[in-house]
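Shown here: the complex without one of its protein chains, the others still in place.
Letters A, B and C name the chains as they come in the text, with residue numbers starting at 1 for each one.
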Amino acid sequence: MSEWEPKILAFLCNWCSYAGADLAGVSRIQYPSNIRIIRVMCSGRVNPSFVIRAFQEGADGVLVGGCHPGDCHYVEGNLYARRRLSMLRQLLDFVGIEKERFLVRWVSASEGGKFADVVKEITEQVRKLGPIKEKWEA
Amino acid sequence: MKNPYLPNVVRLEEVTEEVSGPRAIKNFKVKKTFDFKPGQCTMIAVFGYGEGMFAISSSPLKELMEFGVLKMGVLTEALHKLSVGDQIGIRGPYGNNFPVDEWKGKNMVFVGGGIGITPLRACYSYILDHRGEYGGIDLIYGARSSNDLAYKKELFDIEKRDDVNIHLSIDRPEEGWEGFVGFVPDNLTRIAPKPDNAIALTCGPPIMIKFVVQNLEKLGFKPEQIYTTMERRMKCGIGKCGRCNIGDVYVCKDGPVFSLAQLQELPNEE
Amino acid sequence: MFSVDKKKLDDLLRAWAKDELYVPCKVGDITSFEVYGTHEIDLDFKNSRVPIKRIMFPESETLYRYESFPEGYKIEPEELDNQKRIIFGARPCDCAGIERIDKKFYQDPADPYYDARRKNTIIVGLACNKPPFFSCFCTSVGLSPHSTVGMDALFTDLGDKYLAESITDKGKEILKGLDEAPEDEIRKAKELHEKADRLLERFEIDNSAMDFDARIWEKEAQRCIGCGICTFLCPSCSCFTIENIGSTRKGKMVRIWETCQFPAYSIEASGHNPRPNRKERVRQRFFDKYRYSFDKFGEFDCVGCGRCVDLCPVNIDVREIMVSVKEAGR
Partner (left out) sequence: MSEEEMKTKIRDLLVEGKIKFFVGYEKGTNPFLARPVMISDENLEKVDDLEFSVLCSNNLTLYIIEDRKKILPRGVERDERPIGLVVKGCDSRAINVLLQENMIKREDVFLVGLPCEGVVDPNKARDVWYKRSDRLNPEDLEINEKGMFVNGEKIADFDEIEADRCRVCLHRNPVAHDELVWDEVEEPKLETREKRYEKIREYESLSPEKKWDFWKKELSKCIRCYSCKNICPLCYCEECSLAKDQLQAVSPEEKSRRVLWVGREVDLLDNLSYHLNRAMHLAGRCIDCGECERSCPVNIPLRLLYNEVEKNIYETFQYEAGINPDEEPVLTTFGSEEARNEECFL
C-alpha cells in the first residue's frame, strides 16, 4: 500500500477503556496514531447506526472498548452491548464488511498496555484489508 | 433560465426578542434583497437545518425586511439561536399579496392571534405608511398572556395615535392588565366593528380563525369582505413539490391570502 | 414514416449509443431502463418496473452546495446535467407521464434541473401491440397503446420489421437516413394499433361524481398501509421534498422523491396535519389524479399504466374505485 494509512474510529467507554487509553498515553506507551477516539459513557451506548455510519463515512475500522464483564459502571451495559454488537458484526460480515474491521475489546482502566496492543491489532488487521473507500467506490 | 431554488445569502442586521419563554418569538431584520408586496412570504434557509416559509412582516417601503418567527421546531429553534451578523439564505417573494390597492378607502379590521400578527403587521404598517388613503382601522390582537403579545412596544406606540383603535386581549386574567380578558373572537364580538365598506383580515391558529369568521359573519361581514392567510407545510414555494394544495390551488403560489368566498369553494380539509 | 429491419436494429442502436442510450433490459426478474451495452437488452418486455421519469427526474439530486468561509457562506449551484440522452423503447403511457410532469415543471418559474435533462433527451417510444398488464387501462384515460403524447418518435413492431414514425423534429432528426416505409407496412401498423385498442376494455371515468365527503374514501383507505409504491412508481407523479444534508459548516440542499401518502408530507411545525389519517391521503391521491389536474390542465394526471393496481400490496384498485364512484354518483 502506498501512503494510505488506515483510519480507525474507536468508541471508548468513559470509565474503563477511555481511562485505559489515558494510562497508555501517560505512561508513554507507543501505539499507532491511526485511531480517533470518541468517548461514550458506556459501551452499551454504542448504537449500531453509529458503527454503520462510521463505515459509510470512510472509517476503515471501528473499535468499541468497554469494561470487562462484571466491572461495568452501570452493571450490565457491556453485556447488552456484547449481544447487540455480536449480531451487528455478523450482519456486517454478511454484506461484505469484513469481521476484522469491527472489534469489541474489554480494556480496564489499569490496562494501558493492553489498550496499545488492541490498537496495534486492529490497525494491522485493517491495513491488510485495504481502504474501505475502494469498496464503496469500486 | 433563473434558478428559483438558489437563496441569496444575507446577514442578520437586527434580532429582537418579542416574546420570551417556551413559545418565544423573535423578529429578524435583513437587508431587503427583492421587492415584495404586503402579505407575500419568503423561504428562509438556515444552513445545516433546512428551509421554511415565513411571512414578511414589514412594509415593502422600509429598506430592511423583517419576519417574526415563533420557536416551534428544528428550523425555528436553529433560527432563534442565531445572532446579529450570522448569515441565512432567503429566496422569494412567494405567494399572492393583500389586494391593498382594491382596499383603498375601506375601513380595515385586523383580527390576529399569537404569531398570526406577522402577516397582519405587513399589511397595517403598509397602510399606516399610506394612512390617508384608507378609512378607520381597528386592530384586534390577542395572545395567551401579556408576555405572549408580540411587537408590544410598537403596538403601544400605535395606540397613542388617534386614527387607529387597538384592542389587545389575553386569554387568562393577569394582575396589572386592564385590557379585555378572553379569547379574540369574543373580543371581536364585543367591539363589533361595522361591516359596511369594511374589510376584515384575520390570521392565527386555525381554531381561532374558525370562530372569528363565524363572528364576523354574525356581524354582517360578507365572505368577500373577509380575508385570511392559510398555513401549510411548504418545501419549494413555487408550486412544484405538490404538498401545499387545498383542492387544486397551491397555497404557496395561489395563496396564502384567500378571501372567505374563495375558501368556501375549496374542499374543506381542516 | 420509415422502416427498420429488426436485423439492422443493433446498428441503429449502436449509432445512437454515441449519446447516452437507454434501452429496456432484464435486470433480475424485472425490466429496467439501463444504458445500452451494460445489460442484456430485452425488447419483448411488458413495461419497466420504475418508469422512465427516473432518467430526467432522479430519485435524489443535489440542488446546491453551501460552505461557510470566514467572509461568509458561499452558495454553489449544482452543475446542470446537459448530457445528451436517447431513450429507446419507452411505452406510450410512460411518455405521456413525462408530458404530465413537463406541464408541472415548466409552469412558471420553470425548473432548471429538470429542463436541462428534458431538453437534451430524445424519447423514442415502442407501441404496445398487446396491452402488457391485465391492469392496463390507458384507453380509459384518453390515451392508447400507440399514443404519441410526450414522444419524439414512435416505433411499431410489425414482426420482422419496425415501422418508425417521427413526431417532433427531434424525432425527425434522429430517424434521418432510414429508408422510407412502403404503403403496406403503414397500413399493417394501423391495423395493429386498432387491434391493440380493441383488446383493452374501456371504463368511463366520471370525475364530476367524485364527492369529497363520500364514505368510499374511508372504506377503501382502511386497507392502505401508506407505503407510497403507487406514487413512487407512477409515471406522472413528481412530488418531492427538499432536505438539508450536512452541517452548518458545509453541506447541500437535496431534492428527493416524496409521496402524499406519507404523514410527514403535510404535517405542519405546530404538529397539526390537514391530512392526519390514511383516508385524507388516499383521497388526496385520487382527487389530484382525476380532479385537480383535470380542472387545471384539462387532462387526467393518470396515464393508465396499471402499476399502482398491480403492485399495491393490499390491492387498492383505482379502476374499481373510479367505477364505483361513478355508480355512486348516479
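List of remarks:
The definition used in the following text is that a contact is a pair of C-beta atoms (placed from the backbone, for glycine too) under 8 Å apart; a residue touches a chain by one contact, two chains touch by 3 or more.
Small disclaimer: the values here were computed from a predicted structure and weren't measured.
In the entire assembly, the chain absent from the figure touches the shown chains A, B, C. Residue C:264 is the one among C:35, C:264 or C:328 that touches the chain missing from this view.
In the complete complex, the residue from B:13, B:77, B:154 or B:248 that touches the missing chain is B:77. Within the full complex, the residue among C:15, C:35, C:256 or C:328 touching the omitted chain is C:256.
The chain not displayed touches chain A at residues 47-50, 52-53, 56, 68-70, 76, 79-80, 82-98, 103-106, 135-136, 138.
Contact residues of chain B toward the unshown chain are 22, 71-74, 76-78. Seen from chain C, the chain kept out of the figure touches residues 27-30, 32, 46, 49-50, 54, 58-60, 130-134, 199, 219, 222-223, 225-229, 232-233, 243, 245, 254, 256-257, 259, 262-264, 267, 270-273, 276-278, 309-315, 317, 319-320.
The criterion applied here is as follows: only the chains that are shown with their structure count from here on.
Judged by the touch criterion defined above, the protein chains form a pattern that is neither an open path, a ring nor a star, and not fully connected either. Ranked by distance of CA centroids from chain A, the top chain is B.
Chain B and chain C have centres, each the mean of its CA atoms, that are 39 Å apart. Chain A and chain C have Cα centroids lying 47 Å from one another. Centres computed as Cα averages put chain A at a distance of 53 Å from chain B. In the complex of the two chains, the chain C residues touching chain B come out as 63-64, 66, 68, 72-75, 77, 104-105, 107, 109-112, 115, 212, 238-244, 246-249, 251, 253, 258, 260, 265-270, 272, 274-275, 280, 284, 287-288, 291-293, 295-296.
Residues 1-7, 9, 11, 45, 47-52, 72-73, 75-76, 87, 89, 205-206, 231-233, 235-236, 238-243, 245-248, 267-270 of chain B touch chain C in their complex.
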